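Omission of a single protein chain aside, the complex is shown with its protein chains in their original locations.
The letters A and B name the chains in turn, as written, and every chain counts its residues from 1.
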Amino acid sequence: MKEFDYRKAPDVSGAVALLDADPDARYLAGGTNLVDLMKSGVERPARLVDVRQLPLDRIESTPDGGLRIGATVTNSDLAAHPGIRGRYPVLTQAVLAGASGQLRNMATVGGNLLQRTRCAYFTDTTKPCNKRDPGSGCPALGGEHHNHAILGASESCVAVHPSDMAVALAALDAVVHYETADGRGELPLDQLYPPVAGTPDRETALPAGALITGVSLPPLPVAARSRYRKVRERASYAFAIGSVAAALDIRDGIVRDARLAFGAVASRPWRARTAEQALIGAPATAETYAAAAEAELEAARPLPHNGYKVPLMRNLTVAVLSELDEEAAR
Amino acid sequence: MGLSTSSVITLHVNGEKHTLPVDHRTTLLDALRERLDLTGTKKGCDQGQCGACTVLVDGRRTVACLQFAVAAEGREITTIEGMATGGRLHPVQQAFLDLDGYQCGYCTPGQICSAIGMLAEHAAGWPSAASEDVRPAAGPAPLTPEEIRERMSGNLCRCSAYPSIVEAVARAADADDASSAADTSAQSGEAAA
């Protein structure tokens, strides 16, 4: 780790100004990913701008009846917030499925969205990686990739996005708010992460130097009945090998509304819009759920060692939707 | 703008203030261990993947290896050395001792700090991934062994003393409940008097 300058950001505009002037600077919030990447040499910033103490740590109601979550709200506070738990339980469940109690107390909402892939080739600077070092190659394609992407990947990169929280946010139509030296902007979460294509190093659609200031959730009645399930290789404290965030509104045996997103299958949280379309208006049955999942997974292009993710995601989708269905019936 | 790679900072640890110059690269973990001789906080992985360096920061459990000391300035840091009061062990420490909630002892300070932080989180009504229903209307999740296991999963113990750690945490939680119940009855007793 090379030496670096450290500044506490005085306010949002001050933070943005500090970063705008310095391409080798990085924002530091919870540090749970950045500090680790600095130790492994993936990140070598010359300056850290600490944004942790900025007044972005509140969860507030929005005029449209939704919620706005400040960027420095910790994962723990987000998960424990009564409004989130009551109206968007899928989000609380997703956050609680990630990392550990200690890490959730440190990690922030903004940082969680911007965390980097845990692909072991990406985090090892002695290996080629198109994401870390464009043009160097992707050893995962012919190497160890049993937990890599089956959807939306390219020949240049098959890494998956590690966030659980972002999967729930994708399902909830969240909007990301940011600020740059040029002013404020926003992006639907679904557009925060561009397709991989040939530029896996371009991980977000945020303008250079942007500081995420918050995430807003629309009022979303369907989210009242929502859930997140994560499959991983130990029972806790591990990244997903597949996860599903789902919300379901069933009336009179018909799916009236649905939200569905997959985790650990793509370079971004995978909003399953094809499946949603197949669900809405169809009878609320296991057959419908399976057909919807299969429709979404038609686009899957598994690698030699991650083909299991196709049945896993299909089964997991059916299971989670069926659980929501049962919950509605109770 | 000029770059400065070190700072003089004041760390508040276990109720004491320590002013020291630090290289910005110094983690809170290394500052505690190498600069303040508080070696109870252990370095198990230095990557946030084992929990051995768990300390409380402003009352919340965190891992000290993924924080820079310079960024911890002004926060209240409590390490394992600050858990006993006047030679009297914290109930969690006592339960680990009595129930053999460890073997080699290396993960133990982290387990104990994590348990103390976790019990406060549970007392505050936070749900966990083991909670059946996270909605507020469902009420707080009782601290079952499953809840303890999920909430403590950020602390690896390679000796695998997990069963006795969970017993120890449960015993300390019961003692805590009993003492807060006693406090409550004492207060109501006073009110009645």
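Just so we're on the same page, a contact is a pair of C-beta atoms (placed from the backbone, for glycine too) under 8 Å apart; a residue touches a chain by one contact, two chains touch by 3 or more.
In the analysis below, contacts and distances are computed from a predicted model.
Matching "Oxidoreductase", "Multisubunit sodium/proton antiporter MrpG subunit", "Branched-chain amino acid ABC transporter permease" or "ABC-type transport system" against the UniProt entry of the left-out chain gives the name "Oxidoreductase". Remark: the omitted chain is touched by one listed residue; of B:Glu34, B:Asp58 or B:Asp177 this is B:Glu34. Residue-wise, the contact with the chain that is not shown comes from B:Cys107, picked out of B:Cys107, B:Ala141 or B:Ala170.
Annotation: of A:Met106, A:Val160 or A:Ile241, A:Ile241 touches the absent chain (contact as defined above). Note that of B:Ile9, B:Leu28, B:Cys50 or B:Leu143, the residue touching the chain absent from this view is B:Cys50.
Looking at chain B, the residues touching the absent chain are 23, 25-26, 30, 33-34, 37-47, 49-50, 52, 79-81, 83-84, 89, 93-94, 96-98, 100, 102-109, 112, 130, 145, 148-150, 152-166.
Listed here are the chain A residues that touch the chain not shown: 1-3, 39, 41, 118, 120-121, 123-124, 126-127, 139, 142-144, 146, 231, 233-239, 241-242, 306-309, 311-312, 315-316, 318-319.
Here is the rule we go by: only the chains that are shown with their structure count from here on.
In whole angstrom, the spacing between the mean C-alpha positions of chain A and chain B is 28. The part of chain A that touches chain B in the complex is made up of residues 1, 3-6, 21-22, 28, 31-32, 35-36, 39, 46-48, 50, 52, 76, 79-80, 82, 85-86, 89, 92-93, 96-97, 99-103, 105-106, 235-237.
Across the interface of their complex, chain A is touched by residues 1, 3-5, 7, 23-25, 27, 46-48, 51, 54, 57, 60-63, 65-68, 70-71, 114, 117-118, 121, 124-129, 131, 133-137, 149-155 of chain B.
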